[in-house]
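A single protein chain has been omitted; all remaining protein chains appear in their positions.
A, B and C label the chains in the order they appear, each numbered from 1.
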Amino acid sequence: MQTLGIGLIGTGFMGRTHALAYRAAAGIFPNLPAPVLEMVADIDGAAAGRARQQYGFARATTDWRALVADERVQVVSITTPNVMHREMALAAIAAGKHVHCEKPLAPSVADARVMTEAAEAAGVRTQTGFNYIKNPILKLARDMIAQGELGEITGFRGIHAEGFMSDPAIPYSWRLDPAGGGGAIADIGSHIIGMARYLLGPITEVMADLDTMVKQRPAAFGSSEMRAVAVDDAARLLVRFERGMAGTIEANWSATGRAMQLGFEISGSRGTIAFNQERLNELQFFKAGGEPSRSGFTRIEAGPAHTPYSLFCIAGGHQLGFNDLKTIEVAEFLAAISSGEANGPDFREALEVQKIIEAAIRSSSERRWLAIES
Amino acid sequence: MQTLGIGLIGTGFMGRTHALAYRAAAGIFPNLPAPVLEMVADIDGAAAGRARQQYGFARATTDWRALVADERVQVVSITTPNVMHREMALAAIAAGKHVHCEKPLAPSVADARVMTEAAEAAGVRTQTGFNYIKNPILKLARDMIAQGELGEITGFRGIHAEGFMSDPAIPYSWRLDPAGGGGAIADIGSHIIGMARYLLGPITEVMADLDTMVKQRPAAFGSSEMRAVAVDDAARLLVRFERGMAGTIEANWSATGRAMQLGFEISGSRGTIAFNQERLNELQFFKAGGEPSRSGFTRIEAGPAHTPYSLFCIAGGHQLGFNDLKTIEVAEFLAAISSGEANGPDFREALEVQKIIEAAIRSSSERRWLAIES
Amino acid sequence: MQTLGIGLIGTGFMGRTHALAYRAAAGIFPNLPAPVLEMVADIDGAAAGRARQQYGFARATTDWRALVADERVQVVSITTPNVMHREMALAAIAAGKHVHCEKPLAPSVADARVMTEAAEAAGVRTQTGFNYIKNPILKLARDMIAQGELGEITGFRGIHAEGFMSDPAIPYSWRLDPAGGGGAIADIGSHIIGMARYLLGPITEVMADLDTMVKQRPAAFGSSEMRAVAVDDAARLLVRFERGMAGTIEANWSATGRAMQLGFEISGSRGTIAFNQERLNELQFFKAGGEPSRSGFTRIEAGPAHTPYSLFCIAGGHQLGFNDLKTIEVAEFLAAISSGEANGPDFREALEVQKIIEAAIRSSSERRWLAIES
Partner (left out) sequence: MQTLGIGLIGTGFMGRTHALAYRAAAGIFPNLPAPVLEMVADIDGAAAGRARQQYGFARATTDWRALVADERVQVVSITTPNVMHREMALAAIAAGKHVHCEKPLAPSVADARVMTEAAEAAGVRTQTGFNYIKNPILKLARDMIAQGELGEITGFRGIHAEGFMSDPAIPYSWRLDPAGGGGAIADIGSHIIGMARYLLGPITEVMADLDTMVKQRPAAFGSSEMRAVAVDDAARLLVRFERGMAGTIEANWSATGRAMQLGFEISGSRGTIAFNQERLNELQFFKAGGEPSRSGFTRIEAGPAHTPYSLFCIAGGHQLGFNDLKTIEVAEFLAAISSGEANGPDFREALEVQKIIEAAIRSSSERRWLAIES
C-alpha cells in the first residue's frame, strides 16, 4: 500500500481539524494512499509537542522550514494565518511537496497567482480548504444542476452569515487587518463564493457594497485603546455568472445569533434547491410539473444514495458532521495526489475566488460594476 | 353608531379580498364605524351582479364613475389593474371620498405624486394595500426595533420571491407591460420595499440589477405568437437606509416552487429577527447576551400578547390567515377615517415606495447607485 | 335565495367564533342559504347586547328558551359550557331547529346518545364543533388515505397537547369538574379522537392511562383555599382501529409552552403523512418508491388545489387561519341543512367520540383494555 508522509504547519483551530481528518481518512476511504503523520510544526514548541502526542505525529518542530525540507514529508498542510500562506506554500512547492492550504489562500490576487503558478509549474497537487462543498448533499446539488434537473438556472441567492464579530467589544485582531484576514468578504465570503462557483461555474461581474458597522474596536478585550477598523463587517454583492444568470451573495460576520448560516437558494425553470449549513444533512428540493395538490419542497436527507455518505455509515439517518466534511476533503486530496488528477478546489480555484473578493472590495470602493478578469 | 358607505371597484382577486375584509371588519373590531356595502362596480356586469349578491352590496354597476359619484359611498376601494388607479383615485378624491387603493399605487412616481398631493389637498384619508405588514407579528417586529431590543440595526436582507411567472409558457399579460404591472420589482417588490420601510424607515440609496430571464412569452396560453418582455422577472437591490445601515432586497416572480417567500432577516448589535410569510404566525428572535448553552433563535408564535390577535381569537395557537391581515388593513383604514389620523400606509407612503421602484429600474439600466429623492 | 335564521347561545370564546363564522360564510361560499343573524342569547344581558351590536344580530336576549322558541330562528348554535348542551339541544330539537353544538357534545355518553337519537328522530341536521378537521389540508390527508396513496395504513400517532393548565397556580374551574369539562381527555382529547376517526375510521378498543399531575388547585387565582382535582391533566391511549391497525393518542393540557400541538403521523406501506396544527397550512408527505437520492418528506402547502382553499384566496401561499376553518364548518353545516344530507361531524359522530372518551376514563381506572361498543 502506498503511503504519503504528512507535515502539518499550525496547530490551532484548523490545524487540529486537519490532523483529525488525516487520522480519519484511511479508515473511512478504501484504496487511498495511507497518510503517515510525519511531522507537525508550530512556533509554540509546547503546542507542537502536544499536537505530536495527541494526533500521533512522529516528530514536532518549531521550524516550519525544517518540516518543509523533511524528506519523509510529501504533503504539507498549511493552517497558519493567511499572511504566511505564500511563503510557506512557495517553499513547500519548491521542495516538491503537495500542498494543502487553508482558505483564503492569500491576502491578495497577486500572491494567490504566484502560488498557483508555482504549483502548476512544479506539477504538484494543491488543495484549498473550502470544506463545506465536500458535503455529499452538495455533490447532489451540483449533479442536479449539471444534469438539468432544475432546467435553466435563473437565480442564485448565497449567504454566509455568522455572528462572531457582532459584539463591538470583540477586540481588534489579525482578522481585521486588510493585509491579514481581510474582512468578512475574505474570511467567510470565500466560502460562499467558492460554493457558488462549485455549483454554477464562473462569476464574471460583481457590484459590491461593503459595510463596516463597528468602526473601531478595542486593542484587546477590555482595553480602552481603540483601533480603527479598515475591513468590512458585511459585504453584499450583486453578481453575474458566465452561464448568463444573476444573483446575490452576502458575507456577514456581524449576524448576531448565527453560528453558521451558510447557504443558498438556486432557482431554475424546472426546479429549485435550497441549502443551509445549519442543517447540513438536508437539501430542500422543489420539482416543477408535479401534481399541484401533492407538490412542495422535499427535504432530502443525506443517506447512502449520496456518495460518499455510505463510507461513513451504511444506513440512512445517521448524519454527517463538520469533521466528516474535512475528512472527505483530505481523502479527495490524497486521491488527487495518487491519481495525479485534480478533483477539488486547488490553488487555481482559490485564485479565482480571490479575484472575486478583490473585485468586490474595489467595486465597493469605486461604487461600480467590475468585470472579473479571466 | 357611525357608518361608512363602501364602494368597491373591481371584483377580481383583490376585489373579492376587499369585499370579504369589509364584511368581516365590524364583527372583529369593536368601536369602528360600521362599513355599509353600498355599491360594487365591474366593467363586466355579470361579475358585478354576482359580487353584489355574494358580498351583500346594495347595488352593482358597470360604471365606476357612477360609483364614485354616489353620495352614499364615502369610501372608494380600487382593486383594478395599476394603470387605472390614477384616474379612479383622482375622481374619487375630487368627489371627497376616502380612497383605499391596491398596490402598487401607480405605474409611475409622477402618477403616484399627483394622487398623493390631490388626496392631501382634499384632506381625505387614503390607504394602500400593503397588507402583509398588518400582521401582528410584524407589529411586534417593528416595536422590537423601535424600542432598541435588537440594539443598533446592522443589516437587512429582504426577499419577496414567488414562482408564478417561472414557467416560460405563462403568456404575456398586463403584468408584463412596463406601463402596467411593471415587472417583479413593482408587482411584488413593492411589498418587501414597503415592509423594509415599515420596519426600518427610509431607504436613501439603491443600486439594482434587474434581470429578465424569460425574454419573450406567448401572446396567449399555447399561442405561437411571441411577445418580447420589457420588464424584469427578478430584481436584486443593494440598499442604504437613512438610519445608516445597509441591506439587500430581492423581488423575484420566477422562484420556482415558492408561493409566498416574503420575508427578512434583520440583525442588530443585540439581537436578530427573521420572518417568512410562508409561516406568517411566527417570528424568529435571537437575543444576545444570554447564557450561551441555553441560547438560540426563539420561535415566537402570534398570540394574544400581539395586538390585535386577540380580537380574532382570545387563545394562543389559533393562527391568523391572509384574509385576517386584510381585515386588519380595512379596520385600521376605517379607524383612520374615523379619527382623521393616518395609521397605515397611505398614498404618501406608497409614493415613497414607488420612488424606490423607479430608482431601481433606472439604477439597473444605468448600472450605478442612485439616491432616492426625499 | 334561501335564508336561514341563526340563533346563537353563548357569547364567550366560542360564541364569538361562531358569530364571526356565520357572518363570513355567505361571502366566501357561493350557493349557500344565506345565514341571517336573528338572535343572540347570553345570561349576561350586557354581553348579549354587545354581541348583538358587534355581530349584527337582530335581537338579543338573556333567555335561551326564548331564542329556541323564536320562529325566525331555524338554526341554534350552542356555545355554552358542556353541562348545558343537553338541555339546550333537546329543546332546540323539540322545536324543530337544526343544532350546531360545540364539543365535547356532552359530559356523558348517555347524554350524547339522548341528544343524537332525539335529533335523528326529529330529522333535523346537527353539527359538532370539531373545527380542525375542516382544514383543506386534512381533506387532502383523508383523500390520500381513502384512495390508497399511503398503501395499507400501519400506524397512527395522534397528539393534542396544550399548556394552558400547566401552571399549578391556575385555579379550579368548570373544566376540572368531572361532570363539566371532564379533563384533558374530554376537553381537547375530543379533537384528536375526532381527527383520528375522520382520517382512519372507527376505533374499536382502547387502553388508557390518565394522569392528574396537579392534584389540587386554588379555588380562585391566588386563593389559599385548595380544591382537589378529579379529572386528568393528561391522557395516554393505546388504540386499535376497526381497519386492523393500532396507534396511540395523547391528550395533554399541561404541555408547557405548547399553544396548539394538535397533530398526527400516519404511516402506511407506501407512504407517510404528518400534520401539526401549529403549521396548519402544511402537510408533510413521504411517498415510497421514489428514486432514493431524491426522496424525502415533501411539505405540501395548502393552496388552490385543495378544496375549498380557493374560495378564500385564488392564489397559493396565502394561508388560512383558524377562523377560516370555523367558516368552513359553518358553511358545510348550512349546505347540509340545504341538501338534507349530513356532511360533517354530526351528533352521531360526537357520540362515537364520547364513547371513546368514556371508555378511556374507565379503562384507566380499571387498568385494562376496553372495547368500544358499536
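Throughout what follows, a residue touches a chain if its C-beta (ideal position, glycine included) is under 8 Å from a C-beta of that chain, and two chains touch if they have at least 3 such contacts.
As the structure is a prediction and not an experimental result, all values here were calculated from the model.
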item	value
Candidate in contact with the missing chain, chosen from A:Met84, A:Met260 or A:Ala342	A:Met260
Of C:Val114, C:Ala219 or C:Leu238, the residue in touch with the unshown chain	C:Leu238
Which of C:Arg65, C:Arg142 or C:Arg157 contacts the chain that the document leaves out	C:Arg157
Absent chain, residues of chain A that touch it	1, 13, 16-17, 19-20, 23-24, 26-28, 30, 53-56, 162, 164, 258-260, 277-280, 301, 303, 312-324
Residue ranges of chain C at the interface with the undisplayed chain	150-152, 154-155, 157, 159, 161, 163, 166-168, 207, 209, 211, 213, 233-234, 236, 238, 240, 245-248, 250, 252, 254-258, 265, 267-272, 286-288, 295-297, 367-369
In chain B, positions touching the absent partner	140, 285, 287, 291-301, 303-306
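Criterion: only the chains that are shown with their structure count from here on.
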item	value
Interchain centroid distance [CA atoms averaged], chain A/chain C, Å	53
Chain B and chain C: spacing of chain centres that average the CA atoms, whole Å	35
Computed distance of Cα centres, chain B from chain A, in Å	41
Touching two or more other chains - residues of chain A	295-297
